[in-house]
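Below is one structure, written out as structure tokens; the observations come after it.
In this view, the complex is presented without one of its protein chains, the others remaining in place.
Order as written gives the chain letters A, B and C; numbering starts at 1 within each chain.
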């Protein structure tokens, strides 16, 4: 047992932190200003982002998330602490081409894509030229259970015909988001986990209708391409657009789940660290009742609890990454579920206390905290609500002690 | 001891509920649509609101908040349950001319205004023709402690000259908000609670500069006139614009505080009730794992806890109103502070659970829950953060057991 | 709506408080010393208790709990605040002959007893000459659901033959506990709520075997007669010993439930108030880091939250009492369940914080806090665990919004 990062990780952490400090964090106000000046906030792509991306590539801080030959070749455990550092800024992931859901989509194409699929979509994604969306969640069903999915993908000769409604397709509001991976049922009568398939649907395919942007607590997240509600109406794509084959949709979704969970959680820990830093700075500077907030026992309590909670949560995510690397998805099952419920609980708590320490500034645009909170709050819901994961985790625990 | 409402209250509750059901709730989507179509959302005033106001006047459901001859003459205890009913809709308070901060401003003018002040400002406010703001909070200081206030009101002959910066002046973004009550220091060297004065400043006075709108969790609250940051730079108003007299600012603020706290809290309870209703409806309708959410123990737990918490909180607010009516502000001191911390804690918890039960719909514009949450979250901060009130309440409690 | 106690209640509160201050609280150490000196702590009956009882009778503070002609004739709402005052001392209830489960047993006999049952058992109970137990809970089943009860009461000519095992029969360890009311099934095939009967079983009936004392967190509660596990093996009692009639067991249990819940809850509030007082005193006196604990923000937070929680909980219990008096058990259903879960949650929290403020003294015999905690903790379990009541309450709430 060894709690130190390996040399490669330490080196990358230092390089990434340097990039964040020297380029990304200073670019935040520039990005906001360029976005504010855009004619159409949905099509906006602030030039400073391309400068950051160029700099990241120059520094070799590019596609760090991707294992194997197409990417940086890091293990989950090596990449995890980098995701945390990226998560401290809203710009960090895109600047290094490590944004969700592109990361998951690239990983899927890298693992399961045909040469042609990889050429046409993976390459421009890896180059940061286009963005992508993952169209999974549906408004009308509890889609955390894949067997509920309503979207239909019907074969018609050399084509699939897609019909369905998706929402919270993150990133899809922006026209730079050129390709959608759509989850649907090709065979509703097959065995539970063989009914689903994933199909590549270019944005401009006839029948694809972006209906509206879903807000999150008043934020439209236009800087990240928003969260789209999309109707697919008799959308036709060639059968070659299926990924890995009919009936593979569930298996593909499982494959992306573990790493995606780790990325989400580590970015969330970065958010918590940022909130804690802001809380400390505010407490040191703000004076009330004749002294800095930092002298007040209740604020000290929040700060100490935040540190304790963050440390615990981070270790669990890192252990999960290590399990993924050493025993695989299946052996890390309990931990993958545990971080799904443990990390959001921690991060919303920490940010909420940081907001409270900031008063009015905390809920407004004058700090990133309210926006961080809104994002963190969704982590209790995306990929299935906490309750689904607690229930499943509990059942496994209960089974250990079942007597026949 | 008697926990039933009196006959007048029951009658008004029934009338108000009928008005809400038949007119206000149905008007919500109309209002949203008219607002969306407005050229300038800050100057927008959806016509349906004037229709609601006309109907409310016709029904005698107008200025219910105001005790004494100028208003409905209700006690705090009689008005409180009406505020709860209004709080269930974002339109309820304005439709009945019972919106904050107009209510507090009208009460102040009614109690302390000169005949001329009442003629010029109270009358159009009572008629619902204009709106008003209360400019109290400042960005640079912990203004929950009035001795920290930085705004200066300096006498210069027959005028006061005002210099300072205020923020979160709710309602002030909309041009219909014609009059501001500004809190500032006329004599920084006077005894602690005699330094402050409140002065009437018409919106169009030279030197008044509305700098920007403060967002709350991504919401600009334009439908309620937003929350303005305002700079007062050498703003000159006649000395007659002072309310009650120089040095009376703190006393006036105290006078409005008790009733205002009760109104806020009862509206918040209305919000919690709405959230609980939405949670129940969702739980009955949404199916997951082969049955409605309503069958899941964890959801039942949320619903039961919500009911238990709401019932307790409401009783404490009602008791506070009763104390205000019978022994006055001072005798209700502990309870006024208790509801300041108890009610927001309850209401944010209930809404948060309702959000969780709604999944993606809960955080988005498809339910009012995320917006309710954002508003409820601010209640932990406005009028001084919870911590200030807990500290003060604890000190009074500790004093009971101090031995000499 | 009126939050003041009526004149009779205020008078009794003053009289009872005076009795507690002048006699009961000073008797606490005497009682403990006499108990410690007893040869057999299970049979002990410290003489000071009889002195307290004599004094209480002299003052007319006797059987205050009992409505109707046999007792003080108070309403639930009038008695509730008296139960709170009694609850502040472990001796308060017995000194005034208002101890559970005697109160419930006396109420049942008063309502449903035959003249002979009343003469033989109710009279000595009202006189404080004997004690009684209620044998309801069973170790082997979830007996909060009466349909699970395993004890059988079989008619055999002029007798009933009782077989079963009960535990947590409070008070039954002490030989002064002369009569047991035993709940069992006379007709397991009858309709769900007509299967049960309640039968009077004198302690010395052959076949009654007191097996052992159940501890609660290390306490044996011998001063209150402990909590017995009792085996009933072919116990024969005359058929006249049935209360109200065969099949009436469930209905009788329901009748005692509402008032009993209110008594329990109000005594628990008295416990919380005592804990809060002790916490304040400790905070004022104990010095750490150069000042009294009272100056520490975290301790102030505990004190303020305790006050806020206590006030809310008390009001809900009082409202429940008022509903019982005005609309009866059925109309108070939601509130009776709400206080079952709300009050224990509050009281364990308050006592736990008081313990923390006391350090080592808090967990030891040097303060009553650990013992109060142990007792309060059981309130989450007795009369059915919290979860059962939340579930039932939630279902009723959900039904309101069910569309057909």
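Just so it is clear, a contact is a pair of C-beta atoms (placed from the backbone, for glycine too) under 8 Å apart; a residue touches a chain by one contact, two chains touch by 3 or more.
Since this is a predicted model, take the numbers as computed values, not measurements.
Of the candidate positions C:115, C:206 or C:360, contact with the unshown chain belongs to C:360. Considering C:14, C:142 or C:190, the position touching the chain not shown turns out to be C:142 (whole complex).
Of the listed residues A:108, A:228, A:313 or A:361, the one in contact with the hidden chain in the full complex is A:313.
Checked against the hidden chain, the listed residues C:168, C:232 or C:322 yield one contact partner: C:168.
When the omitted chain is restored, the residue from A:66, A:82, A:280 or A:351 that touches it is A:280. Mapped onto subunit C, contacts with the missing chain fall at residues 137, 139, 142, 145, 148, 167-168, 214-220, 286-289, 296, 298-299, 355-356, 359-366, 370-371, 373-374, 377-378, 380-382, 385-388, 390. Across the interface with the omitted chain, subunit A contributes residues 1-6, 9, 77, 276-277, 280-281, 283-284, 294, 297, 299-301, 303-305, 307-309, 311-313, 315-316, 318-319, 322-323, 326, 334-335, 337-338, 341-342, 387, 389-391, 393-395, 397-398, 400-403.
The chain not shown here touches subunit B at positions 296-301.
Heads up, the rule we're going with is that only the chains that are shown with their structure count from here on.
Of all chains present, the one whose mean CA position sits nearest the global mean of protein CA atoms is B. In a homomeric contact, the two copies may use the same or different surfaces; for subunit A and subunit C, over half of the interface residue numbers are shared, pointing to the same surface.
Here the C-alpha atoms of subunit B line up with those of subunit C after a rotation of 180°, rounded in steps of 5. Inter-chain spacing, taken between the CA centroids of subunit A and subunit B, is 37 Å. Mean C-alpha position of subunit A lies 53 Å from that of subunit C. Multi-chain contact residues of subunit B (touching two or more other chains) are listed as 299, 387, 390.
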